[in-house]
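Take a look at this one; I'll ask things after.
Apart from one protein chain that is not included, each protein chain of the complex appears where it belongs.
Letters A, B, C, D and E name the chains as they come in the text, with residue numbers starting at 1 for each one.
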Amino acid sequence: MKQWRNFTKGFIKDNPVFILLLGLCPALGVTTSAFNGFGMGLATTFVLLGSNTVVSIIKNVIPNKVRIPSFIVIIASFVTIVQLTMEAYMPELFDALGLFIPLIVVNCLVMGRAEAFGSKNNIGSSIVDAMGMGLGFTLALTMLGGVREILGAYSIFGIQLIPGVTDGMLVFVLAPGAFIGMGYLIILFNYLKKKTA
Amino acid sequence: MKTFKSGGVHPPENKISQSAAIEVLPVPETVTIPISQHLGVPANPVVKKGDSVKAGQLIAKGEAFISANVHASVSGTVQKIDEVADSSGYRKKAIVIKVEGDEWEEGIDLSKDLVKDITLSPKEIVTRINEKGIVGMGGATFPSHVKMMVPEGKKADYLIINGVECEPYLTSDHRLMLEKAEEMLVGIRIQMRALGVEKAIIGIENNKPDAIEHIRSLLSDYPGISVEPLKVKYPQGAEKQLIKALLNREVPSGKLPIEVGCVVHNVGTSVAVYEAAQKNKPLVERVVTVTGKGLKSPSNFLVRIGTPVSALIEAAGGIPEDTGKLVNGGPMMGKALTDINTPVTKGTSGILLFPEQEAHRKPVHNCIRCGRCAGICPMGLEPYLLAVLAGNKKFEDCEDENIMDCMECGSCLYICPSGRPLLDQIRTGKSEVGKIMRARHK
Amino acid sequence: MVLSLFLVTAVASFTLATIYNLTAEPIAQAREAKRQFAISQVVPEFDRLESRNFLPPDGGDSLEFNFAYKNNELVGIAVNTWTNRGYSGRITAMVGFNTDGTIIDVVHLQHAETPGLGDKIEKGKSDWSDQFRGIDPETTAIRVKKDNGDIDAITAATITARAYCDAVQRAYDTFASHVLSQTKQDGGPAL
Amino acid sequence: MEYFAIVIGAIFVNNIVLAQFLGICPYMGVSAKVSTSVGMSGAVLFVMTLATIVTFLIYNYVLVPFNITYLQTISYILVISSLVQMVEIILKKVSPELYQALGIFLPLITTNCAIMGVALLTVQNEFNLMQGVVFAISHAAGFALAIILFAGIREHLDLMDLPKAMRGAPAALIVAGILALAFMGFAGLV
Amino acid sequence: MNILTVSGSPHVYTEESVSKIMYGVVLSLIPAALVSFYFFGLAAIMVTITAVASCMFFEYIIQRYLIKGPVTIFDGSAVITGVLLAFIVPANLPLWMVVIGSLVSIGMAKMTFGGLGKNVFNPALVGRVFLMISFPVEMNMYPKPTSFSTQLTDIVTGPTPLAMVKEGVAQGEKVSDILPEIPEYANLLMGNMGGSVGEISAIAIILGGIYMLIKKYITWEIPAAYIGSVFVLAGILWLIDPTYYVDPFFHLITGGLMLGAIYMATDMVTSPMSRWGMIVYGIGCGFLTIVIRVFGAYPEGVAFAILIMNAFVPLINRGFKPKRFGEEVKNG
Partner (left out) sequence: MFSIFARITTQESKTHDFFHSLTKQKQVNEITLISVISLGSLGTIAAIILYMVAQKFKVIEDPRIDIVEEKLPGANCGGCGYAGCRALAEEIVRKESLDGINCPPGGNEVMAEIATALGLETTEQEPTIAVVRCSGSKENAPPKVKYEGDMTCAFSHSLFSGEGGCPSGCLGYGDCVASCDFDAMYMNDVTGLPIVKENCVSCGACVKACPRNIIEIRKRGKKDRRIFVSCINVEKGGVARKNCKVACIGCGKCVKECKFDAIIFENNLAYIDFNKCTLCRKCPPVCPTNAIHELNFPPKKPRPENKTEPAKAE
């Protein structure tokens, strides 16, 4: 039960993006479409999962003084893995996400979880936590991407909603739309959080 | 014509009682004399219940440096010394005297003769003013003798007499300047002597041309005194603005007028000084304007201190049916009364009655940041900011924004199109900042 | 302490190196596939490619010419061209030429134009770039109509359209000076 | 002229925060007061320039010669984080005043996309060292412009009682959105 | 006797009120509205009515159901926002886009912050810029002025004078070759040019501005600093190279400059408080307008310039305070 709550808390109550306001850069930067958001979310989840697991395995072996550098190295390794595999097998998505893939390494969410959770808990809980948070992150990015795609291009996951009409309200595809969409989604999540609390 | 440069407002003047000559109001049946009618420490009663007193007799002694004596304004028996509601409804200690006859202390010259020769030395003048309980009649009721004692190292070169009466409605100073001009001028000479200054300027707004004319015609007998007509603008009567208007000197923030070599007194104070010095008469009566648009006969009364306000209104034709607000003082600075039986004190320059439809604040809207309040603030402050900072309890920021410079003239609240309670909030801020500053000094 | 950090980095880099080696080929393949795909969009079916670089006459980076052969017969030349006059930065495109110099088709490779505006140069987003199909740059002015050319601009994205024309023109100019001229001299298709 | 284009482009047209979405965390987190946002901007300027120089050297003299550019991410983050910590420790000892003004923001910057992002963009744009430095400084200036403006607005909004649901992050993001809208006006300057 | 009222001093208040000011401004907009109705016909009227109605509607909905506070739609500020929003979009803009613009103006730019007086950015301008970025095609087709027509669709469109100059210069044409295609200045001044609904007639707008100055709804600082700095900067460029930079008068009377300087930059909610602050703000607006008009992608920069300067207002208010009485010792 506790694990379940650990797992689901990232969806609404402690949603890393909308409630905790972590990792805002990728959340704003790559969410021009639902699919991009989804892809970025999964990539981050993977890094989160990997680093959380490894950190919780080796937490006792690493001397305190070099704890942070070690974590950084571990996280960066996973990021590079994602980077390389994505470039190899999903070149389109790799192009779309661009700079933000290497920047997963500095995503506060990843580092924060590795430190706050991975370094203090056993493997099992760490995995659950990473999955929960990662999926919460994915959910958030997909939603933001979805909203922006629907308003900005009248489509969702690439499927046109109004046949023949391809131009939506362009702002939502551009930078201001990211901020604005995020602003209103935060309101929605605060409301949901209150509702479910 | 001279005036102060920045800020200020010009509300409708409404000086409806300006042609009503001063009438002497009959002595009431009981008077209630608060022991604190001045700024500073309250006086200590020196009579007790049952004592019989004469008009002009000392009944409470101001013992601290900033305090003032209080005298009986009537003769009779001390009925009680008790807490009595003042104009704000809070209870303060007061001496209640039941009137019996109208007997005056010995040595008080009650005749109307003008005594021109000044015999007292500067020191004696200050002592006399202190003894006779003279306080500023311009509204602040600051004990006058304190102002006469120029601090070490400072030097006054101008005495400024405040005949501006910039508040709408009020006319007591105006009538005084018309009817007691000579007494005032002698009083000014006395004050000049006490301060050791050669020059005195009487500042009068030019909506009182008759007073300007009248005083000018008398000036030849009184060397060193001049009259300066001023453009009508509120709050020209505030001493810093008056000094700026007359001499273009700017009293530094947080400092007193003496910093720029000035001492400011009200015309009423000058008359009171005359009476104290030349006639040995303490401050037991004053001129009060009773006015208001619905009032039958707006008047100026010479009233004994302690007379209930209701008696004044009665004498001016009774309280109109639709009165919605009673104000002690002018419409800009006066205090609203909670009770019609509050006594007249040394600082009561007028009683103002507002009909119901003028008695209310405007509906409050959001501040539209029009900047009018900042534009008219004579102290160059930003009232909208001070108010919102105080409302948010950011008192340190209030202090940084110089909230203590605000003299509570009310221009900002007057001008605000959104009806913001600016001055209310600023006052709260000032009192909190005051607390913080005092705590820091300790 | 130093040792453990060394170990961590060593292990990490070893893992990464392994992954790198594993993915190196797929990455290269993916890139190659992309290039081939782009080429195949602008020239007819081919079974062999030969690439050479030529400098454009107005200077700047050289263009990659991909000569496509089917059964050893030249079926088209795909020119990888560029322009720096895009609304936001460089646009690259692949232009396919017939041996006589007419354009077979054009496809964009990379751009950073505004989504919804400038990205209409993409084939999937709009059929705007179809206008280039089959035109002969000798006779058709590759300029937007505003500049007295024959190409319709993209509404509200003239800059992009203009830039795209610039890229195509660059491809043609280079093609003309290095390939066509040679063909004309030799009296037959080059290479 | 080329440098001019880099500067204008980085500060106004492609503002790092408002157009490129880098460094949003400090933008939201350290912008409550104008004074702190000024301190933060100073720290970002400092670290961004330094990091760009160091990563430039690492990239061009280690990664490229050994043909291991795929280690870019990991080596950058290592270099940047130890650099920042080094600077912080030195600053604390050498100049406590400067540390108070800038240093306290340094740890915040270690793991910040803006620094990493600019370092990566320098490579992507194939700049030389001098261009890279100008690029970094201009981006830092763009960051400063955005965050200081934003802090001014937030201080102002702090005094207005906003509708409850809007307070905090939502209002801040909408302000950022409108700011980004306004900055679109600089489009096409370079 | 009534129950007495007690309140702090003062006890008298001006006659001026928020709604009086707002409706005064609406009144002063009438000449500009009439000119636009004349040149753009029924379309302009429809756009204006739609904008005003939807602004008031959205304000009502939000205040009533979302904020659940007092409803103040009749204080006139939503009316001004509506009118001004209509005035800065093309007359032939589809009405549903006008409605979206109103929603953005009121819902996003104004009510997010709590309504009148609390917003940081000028609502009407946020609405316009939002539309401009969202619907670049529609927001770029300006109808050609005709004398009153009731036509709503298929209106002949053409570029605005500013766009013509910008496009021409970008093509390397000389200003002297472009200007003849544009009506002469007297005509421009009257409003006979392509442009947004209400911005076309400088004369009508100046008339309204004078009325507002007399009524003290605005002060001279912002318009003067804004228009002045545009004139000076454009003049400098023109003196440097008159072949490629158009003369300063042209900048003053075309595009939204007059409307912006007199009605939008002066919105007290979003402009600085102190005199020097206003002057700095006005100069900033002027500078940015010229930068965007001359060097940017857009032919017109007024909306962006004012919005950007709106963002500076809190900082300007901190830096430029009124002169405090007794701040420095001064003995005359």
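One rule holds in what follows: a residue touches a chain if its C-beta (ideal position, glycine included) is under 8 Å from a C-beta of that chain, and two chains touch if they have at least 3 such contacts.
Just so you know, these numbers come straight off a predicted model, no measurement behind them.
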**Q.** Residue, one of D:V38, D:I53, D:I68 or D:L159, that touches the chain absent here
**A.** D:I68
Q) Which residue numbers on chain A touch the omitted chain? A) 14, 19-22, 39, 42, 46, 64-66, 68-69, 73, 85-86, 88-90, 92-93, 108-109, 111-113, 115-116
Q) In the whole complex, what residues of chain D lie against the chain that is missing from view? A) 25-26, 28-30, 32, 36, 40, 58, 62, 66-68, 71, 74-75, 78-79, 81-82, 85-86, 89-90, 92-94, 104-108, 110-111
Q. Mind pulling the chain B residues that touch the left-out chain?
A. 83, 85, 88-91, 336, 338, 360-361, 391, 421, 424-425, 427-428, 431
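Methods note: only the chains that are shown with their structure count from here on.
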**Q.** Required steps from chain D to chain E (each step between touching chains, minimum)
**A.** 1
Q. Chains in contact with chain B and with chain C: which ones?
A. D, E
Q | Most centrally placed chain - per-chain CA mean versus overall CA mean | A | E
Q. With chain centres set to the mean of the C-alpha atoms, which chain is at the far end from chain D?
A. B
Q: Let me have the rounded angstrom distance from the C-alpha centre of chain A over to the C-alpha centre of chain B, please.
A: 70
Q) How many angstrom between the C-alpha centroids of chain E and chain B? A) 49
Q. Roughly how many whole angstrom separate the Cα centroids of chain C and chain D?
A. 34
Q | Of all residues in chain C, the ones touching two or more other chains | A | 9, 12, 16, 20, 87, 117, 159
Q. Which chain D residues touch at least two other chains?
A. 70-71, 74, 78, 160, 166, 170-171, 174, 178, 181, 184, 188
(Q) Please classify the inter-chain touch graph. Allowed labels: line, ring, star, complete, other. (A) other
Q | Touch relationships between chains, expressed as pairs | A | A-C, A-D, A-E, B-D, B-E, C-D, C-E, D-E
(Q) So in the complex, the part of chain C that touches chain D is made up of which residues? (A) 9, 12-13, 16, 20, 87, 159
(Q) Help me check something: in the complex, which residues belonging to chain E touch chain C? (A) 136-137, 140, 167, 171, 297
Q: Write out the stretch or stretches of chain A touching chain E in their complex.
A: 167-172, 174, 176, 180
